[in-house]
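Left out: one protein chain. Kept in place: all the others.
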Amino acid sequence: MIKKAFLGLSTPQIEYAMLPAHLPETEKIPAPKSITLFHQRNDTHSISSTLGIGDPVKTGEKLSLYSDQNFYVISPVSGTISSLSPYTGDFGKSYIAITITPDGNQVFDDTFQQQIQNPTMELVSGYLAGAPGNPPVSMLADSDGSIKTIVIRGLDPDPLVATNQYIAQSRLKDLKKGIRILKEVTAVQDIIVITAGESVQGYGHIGAQVKGVRPTYPSALPHMVMKDVLGQVVPAGKTCENLGVCFFSAEAVVSIGRAFESGQIPTSKILTFIKKDGTPKIVETSIGTPIGNILEAFGETVNEYDRIILGGPMTGSAVYALEHPVKPDTDSIIVLDRDKAAYVSDYPCINCGECVRICPAQMQVHMLVRFLEANQYEAAADSYDLYSCIECGLCSYVCVSKIPIFQYIKLAKYELERAKTPEAADA
Amino acid sequence: MLEKRDLLEQQTPLEQKKLIVSHAPFYHSGRRVTERSYHTMLAALPALLLGFYHYGMPAISVVCLSISTAIFWELAFNLVAKRTITIGDGNAALLGLLFAMLLPATTPWWAVITGTFIAVVVGKQIFGGIGSNAFNPVALAIAIMMVSYKELFDFDTALLNYDLEFATIYPLKAAKYFGTASLDSFNLVDLFLGRQLGGIGATFGLGLMLGGIYLMLRGFIRWEISLTFLAGVYLAAFVFNLFDPVRFAGPGIHLLTGYTLIGAFFLATEDSSSPVNIIPMLVYGAAGGIMVVLIRNIGAYVDGVVLAILVINLLSPLLDKIRPEALGKVM
Amino acid sequence: MAKTLTQEFVKGLWDEVPPFRLVLGLCPVLAVTKAVENGIGMGVATTFVLVCSNVLVATLRKVIPSKVRIASYIIIIATFVTIAELLMQAYTYPLFKKLGIFIPLIVVNCIILGRAEAFASKNGILRSLLDGLGFGIGFTLSLMALAAVRELLGTGDLTFWEKPIQIMGPWFQPFSFMVEAPGAFIALGLMLCLMNLVGKK
Partner (left out) sequence: MREMIKMVIVLTILATFSGSLLAAIHSKTKDRITNQILKFVKGPAIRKIFKEASNDPIVDRFDIKDGDETRSFFVGVFEGEPRAVAFETFGKGGYGGEVGLMVGIDVKEDKVVGVGVTTHAETPGMGAKAETDPSFVAQFEDLSLEDPFKVTQDGGTINALSGATLTSRAVSLAATEASGIYQKLKPQIEEKLKNFKK
């Protein structure tokens, strides 16, 4: 927990984790006994019969459950499918969890390798959507060329997390290759790499502009990057993609680069692991590894009511089981002791104004939260700029009443979205 | 809390560890309401101690009675209204303390109890508890008591029996009724060091200022409000003094007497009744300061600080409409 | 409509007592309750108007065309208010002087028009009489209660017919805020709160 400074006149500065000049080696986690992958689920489509329990899979094989949908996962190991079960993630997103038991051999699937000589958008979006870093390739493919700028995040948006920073500094060669491929398949020429302020140097000729941002939270969040680096303000309710800007993590670009370099779809994920005592580790493991395995490797024990957080401390989410696998976008795992975790309370807002003064979107959070507490989502959106929120979580961080403001905002957006869908269906 | 956890631990098999699923952010600045209350009380201490030194046992008993009854009323209301018990946040104690600091040391017990009832129940709880009060509860209580029992707040008669080492005249009253010539016996340094009649904790300018600076530096109160409040008092008093130095006292006197300093640092800055945006805070403070001098110089009351604060409390929600445009606001 | 005559009378005394349950007719409630005497005077005047207008409206309910019913009610009510005013001037002049403008303002008291429109225009003469009487007495009692609280706390006395009766002992310090205008709001608020506590089902 980062305490507020003794002197309270200045707003609290949450600094991003900075890696030392001499980068440490990644710590490798051995292959687990089972691998779980989340395949996007769609209730209206029937599951194809091509995939079933007991089927053998090869390393790098594309597994697709629906014949008529473009959803797929890439198996990181060779083995057999041991179970297919439904899984519900945050905010009602549903998945099919595919569990694979590795057989210890590494038999490679070479469908991708045969096509790497002429990289196309179809190839990239057809094989690399689930690569480490979760490249938003399907979005690029669907955009019909409306994306004019690609921003590569060499800095993780959340504090404590150093995954992309590490990758951007240590995998320059793959990054350069990835940028080249991206330019080739998308025809987007305007590519910007974002780094923390002082580390702009050292990137040489990687085929993209390198821009630094202030090394304090939330300057690496997409909306802040848009405002500070690109000088564009995203209108409330719109996304960066609406303005023609697509965000890639450094890892995603490196994955693309490496895939075309080696001919194999990369499946090993780099992530920041924060131990209970706060020590950060850079960890390399296979996608689909249960979180429990990583904890075990570092000798971390989890007690009742401790928390395991995927993603950063400001915007991440806690999971309820150690069996939860590492996903392509799991940039960090934080083990948080129950005594250090921030509990929320039902204490009322005392109107101190801390949230208003820290809000990077200059919203009237103290009024907004009163509407949200009363479930007045429409009014909150109309009069108190709900959609201007860039979801940084700083309001909850400073709230002296410990009101879960951030959660209220996300819930309100979700509820409004849900209310909109039936309306649209009626129309 | 601990026992409950242990019990749960016994019931759950160790393999199925229950992790807490909560939502972001997982960090918190560590600042709580309780901390705000107790640090404000701490900041009020220097001024209070001088009050104890001057007025002795009666002052101590008024303060003790005030704090304890304030807590009692809050607890009683919580129980009657079947709400969560909120005395733990220290806000009731703070209200009691600030209320006592404004009273003369000889205030009778029933007045203290009535006053804390007004502050805690009428001023705060019936609006819905902390954070919902439209007015500063302490200012409201003092204003209502002042309307009802004018003689209690006549510091000259209330503190008549004290043998103090300074002139026992209430400077503001002297200035209002006998003109500025009657203030010649006061010098500003004496006033600043608390050598004047007034509320138990409201006279020690230096102590209040130290407390205020501490609170501002720690971020518990906003400098925008306090400083503009004082600036408003200074400027308005200066203008009045310029026009008629015989009738209207100078800005120094207005700043250092009555409730001006305690009002600027401890009353006007109350969270729920003051605005949160920068420009509104500046306007709010300045309006309060000017209002103080207007009430003192041409109004019917000797000291207008609590009334001025109630008036600006009313302005507060309106002022907060002056706000920066949210990021990416679509018109 | 299956109410007995007694129920028609009693409902105005507690279940639907105007200022506290229906929160109607607050203008006189807040303005005249400085002394018990004023409360009684206002209450009796209102009751008189309420009963008379209810009876007359009930009598004429079949004759009055619905398009001009409000105008007719206003004529009826205004007539009785003026009668009440004249009578008070003639027989209880000091009280009339204290209540001042609030006597003519009974015309716009929403309880009276409300009862005429909601009850008397749909019910028989006897029922309307009882309804008006019930509401009037309920209103009078409410005014008395509020005035008693305010006067007792504000002055320590209770005034009946120009004679203040000292209730509180000499130790009592009159809390004069209660007889000021803001005190009326606070007293009314606390009374409403109390009524809700007591009447919670």
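All chains are identified by letter, namely A, B and C, in their written order; residue positions are counted from 1 within each chain.
The rule is simple: a contact is a pair of C-beta atoms (placed from the backbone, for glycine too) under 8 Å apart; a residue touches a chain by one contact, two chains touch by 3 or more.
Predicted model, so just to flag it, every value in this text is computed and none were measured.
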*Would you list the chains present here that the left-out chain is in contact with?*
C
*Which listed residue, C:33, C:72, C:109 or C:159, touches the chain dropped from view?*
C:72
*Could you tell which one of C:89, C:166 or C:196 touches the chain left off the display?*
C:89
_From the list C:10, C:31, C:64 or C:125, pick the residue that touches the absent chain._
C:64
*Residues of chain C in contact with the chain that isn't shown?*
60, 63-65, 67-68, 71-72, 75-76, 78-79, 82-83, 86-87, 89-91, 93-94, 97
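What we mean here is this: only the chains that are shown with their structure count from here on.
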*Name the graph shape formed by the protein chains and their touching pairs; answer line, ring, star, complete or other.*
line
*asked:* Quick check: how many Å separate the C-alpha centres of chain A and chain C?
replied: 68
*Show which residues of chain A lie in contact with chain B when the two form their complex.*
1-4, 6-9, 12, 14, 223, 227, 233-238, 302-309, 311-322, 334, 336, 338, 341-344, 346-354, 356-357, 360-364, 366-367, 385, 387-388, 390, 393-394, 396-402, 404, 406-407, 410
*Mind listing the chain B positions that touch chain A in their complex?*
5, 8-9, 12, 17-33, 35-36, 84, 89, 128-132, 216-220, 222-223, 271-277, 320, 323-330
*asked:* Give the list of chain C residues in touch with chain B in this complex.
replied: 173-178, 180, 182, 186, 189-190, 193, 197
